[in-house]
Every structure is written in C-alpha cells, then in structure tokens.
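All protein chains but one are shown at their positions in the complex.
By written order: A and B. Residues from 1 in each chain.
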Amino acid sequence: MIEGTHEHKDETEEQIHIVSPRIYILIGATLLILTGTTAAVSFVELGPFNVVVALAIAVIKAMLVVLFFMHLRYSPRLTKLTAISGIFIFLGLISMTLADYISRAWGRW
Amino acid sequence: MSDSTTIANAAVAEAGHPHHGEHPPFQRHHFESVVQQFDAANFAMWLFLLTEVMFFGGLFMSYLIMRNWYYPAFVEGSHFLSIFWGTSNTAVLITSSFTVAMGVWCAETRRKKGLILCLILTFILGLMFLGIKGIEWHAEWVEYHVPGLHFSAETFLNPASAPEVYKEYHDKPLSLGMANKTELYFFLYFAMTGMHALHMVVGIGILAYIIFRAWAGAYTTGHVTFVENFGLYWHFVDIIWIFLYPLLYLISRHQ
Partner (left out) sequence: MSTATIVSLPDQSTARIPKVNFLTKENGLLSWLLTGDHKRIATLYLISITFFFFIGGALAALIRLQLLTPGAELMATDTYDKVFSMHGLIMVFFFLVPSVPATIGNFVIPIMVGAKDLALPKINLLSWYLYVIAGIMMIYTMSVGGVDTGWTFTTPLSTHYLNTHVVSAGLAVFVAGFSSIFTGLNFIVTIHKMRCPGMTWFRLPLFVWSNYAASVLMVLGTPVLAITLVLVVLERTLGIGVFDPAKGGDPLLFQHLFWFYSHPAVYIMILPGFGVISEVVSTFSRKRVFGYTAVAFSSVAIAVFGFFVWAHHMFIMGISNYSALVFSLLTMLVAVPSAIKIYNWAFTLYKGSITFETPMLYALGFMGLFTIGGLTGVFLGSTGTDIHLTETYFVVAHFHFVMVGGMLMSFLSGIHFWWPKWTGRMYPEKISQFAAVVTYIGFNLTFFPQFILGMLGMPRRYASYPPEFQVLNVFSTAGATVLGVGYLLPLLYLTWSLKYGAIAGENPWQATGLEWQIQSPPLTENFAETPIMDHEAYDYDWLERKQASEVASV
C-alpha cells in the first residue's frame, strides 16, 4: 500500500500546504489568551463598548481559526471566495431584514 | 488545433493522464488524479460549511432582533448563565480545535501514533464540552428556566429569590410583561446552544469512526481528505461557539 502510493506522495504534499505545528501552537495559545482577555474585559464597565470589544475579539478569534486552523490562508482563491461569499450573504440577510425592522418604527428600535 | 482531434476519439492519453503509474487505492474511478479528488472534496466541504453558516444565520438574526426589542429581559436572563462554565467550555473547545489541527498535521506527515493520540484527545475534549454544557443546562432546569417545558419568570419578577445571582448583579425586578420575555431569551439560548451541541454530537460520532479507521492506518498513507474535512467541520463548530460565547454570556454583564 505504502509503496504503491509513493509516487503520489510529493504531489499530495505539494497540493496540501502543510502548516507547521509551531504555527498551530502559536495560534492555539493566542486563542486561549484572547478567551481569557474577553472574559476579563467583560468584568470592566465600558458602557456600550463591552459589546464592541467582545464581538471584536470574537471576530479576531474566528479569523485566526479560519485562516490558520482551517488553512484558508494557504488555500486556493476559490476557497477564499467561498468563505467570503458566505459572510456576504449572511450580512445580506441581516442588513436587509434589519432595514425593515429599523425603519418600521423610527427611533424606537 | 486540427479539427480531427475530436471529443470521443481524441488522443488524450498523454494530456489527460499526467502519470501512467497505478492509481493509489483511495482514488475513486471518476477522478483524473488524487489532486483533483482532494480538491473536489475540500471544496465540497467548504460549500457545506457555507450552508451551515446560513443555517445558524437565521438563529443569530432572531437573537439580534429579539435582544434589541427586549433588552432588559435579555440582560437579566443572561445573568443566570455562569461565566465560569462558559469560559471553561470555550477553552475546552479551542483546545480541541488545536488538537484536531495537530491531528491533521500528523496525518499529513504520516505519524500514525500522533494522529490517534490527537484524535482521542479531541474526542475526550468534545465529551468534556458536552458534559459542561449538561451541567449548565441542568442548572437552568433547576431554576425553572427551560422554556416550554419547565419555565417560570419568578426569578425576574423577584430577583432576590435567586440570592446568588442577586448578590452579584443586584438586578431590579422586571415588569410582568418584560419578565415574560425572558422566556424568549432562554428559548434562543437553548435553540442556539442545542443546535451547536447537536453538531458536536454528530462530530463526536464521526470522530469515533475516524479513530477506529486511523487505528487501521487508513489516513496515514497519503489519503488525508477525510481527516482534513472533518477538521474543517470541527473548526467550524468551534467558530460558532466563539460567537455564541460573547453573545450569550459576556455582553450583558453590566447594563
């Protein structure tokens, strides 16, 4: 089995960009630190900025997972486009619906 | 191009098959090459995750609208969640994402023992996540906060009746109308965490199968597609939690 696949080895490894474990460890540690940070910040009174900070940290964490753990950074353009189109259409759903909710009762939203 | 090189009887053997050697056993018959097969499966997985984004998208949007409508109810409702357990669970899930990523790396570099170790760690961490989730759900059951089945707005009409939470937040009593809206908060909480947990259960089930197959050496001969795609799924479930955690637990501590 292993002999039979030998000639394909290079090809497969060329295709899949192998991310070194050092990056994984780095990203994993960063994610844990950010989790601690966001939990700690939530104990500080920041007014409306509590929401902003918490979501900003969540976005950063999600980006790190997508870019490195899910290898998007090393993926072909098509995969990147796929991920972006998901965000785009989700924002479309949110923004067009909110456009209705917000303008339905100005000021009371 | 001469016109005689037509479709069916083209002399394509040279161009179409870049390698004449035997195909590896895991290459399906309708693919020209392993690369094409890997590419297709990987792309398909990303598309599937796209549908998952939209699946959770409906829930996130409901949460956004309802939170803005019934802000006080959502704030006081979220005070009954435990930040300690929520944060621990986030840490557990992120660690499991890390072990899966390492597992994928082990498969790519053909380290069978490492792969199995990483997968088993992920399996344990996944179960831990569900266990902690169970502890939290149980706490909500005790407090009569399970909408539809076991719900009472008493703790919001009279916050002092839940002394531990009252000591920390000093919540004011909500009006009867607003207190009843906390049921919506808890419904969305259960719908979102429940849907997420369901994805975890499915993931853990697939993981058990992968561990079994990895033991037989299936993923350390260059055929990493399945492990890689499972990794994508697992990371996606992690990302959903990364957003659920602040939305449900963190952003309403003060107001």
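Methods note: a residue touches a chain if its C-beta (ideal position, glycine included) is under 8 Å from a C-beta of that chain, and two chains touch if they have at least 3 such contacts.
Quantities reported herein were computed from a predicted structural model and do not represent experimental measurements.
S.K.: One chain isn't shown here. Among B:Gly114, B:Pro147 or B:Pro173, which residue touches it?
M.R.: Considering all chains, including the one not shown, the answer is B:Pro147.
S.K.: For subunit B, which residues touch the unseen chain?
M.R.: 1, 3-10, 12-13, 15-17, 28-30, 32, 36, 39-41, 43-44, 47-48, 50-59, 61-62, 65-66, 69-70, 147-149, 180-181, 183-184, 187-188, 191
S.K.: Across the whole complex, list the residues on subunit A that are touched by the chain not included here.
M.R.: The missing chain touches subunit A at positions 78, 85-86, 89, 92-93, 96-97, 99-105.
The rule is simple: only the chains that are shown with their structure count from here on.
S.K.: Taking the mean of the CA coordinates per chain, how far is subunit A from subunit B in Å?
M.R.: One centre to the other, that is 13 Å.
S.K.: For the complex, give me every residue of subunit A touching subunit B.
M.R.: 1-2, 4-5, 7-9, 11-13, 15-16, 18-21, 24-25, 27-28, 31-32, 35-36, 38-39, 42-43, 45-47, 50-51, 54-55, 57-58, 61-62, 65-66, 68-70, 76, 78-79, 82-83, 85-87, 89-90, 93-94, 97-98, 101, 109
S.K.: What residues of subunit B sit close enough to touch subunit A in their complex?
M.R.: Residues of subunit B touching subunit A: 19, 21-22, 24-25, 33-35, 38-39, 42-43, 46-47, 49-50, 53-54, 57-58, 60-61, 64-65, 68, 83, 87, 90-91, 94-95, 97-98, 100-102, 105, 108-109, 221-224, 228, 231-232, 235-236, 238-239, 242-243, 245-247, 249-251, 253-254.
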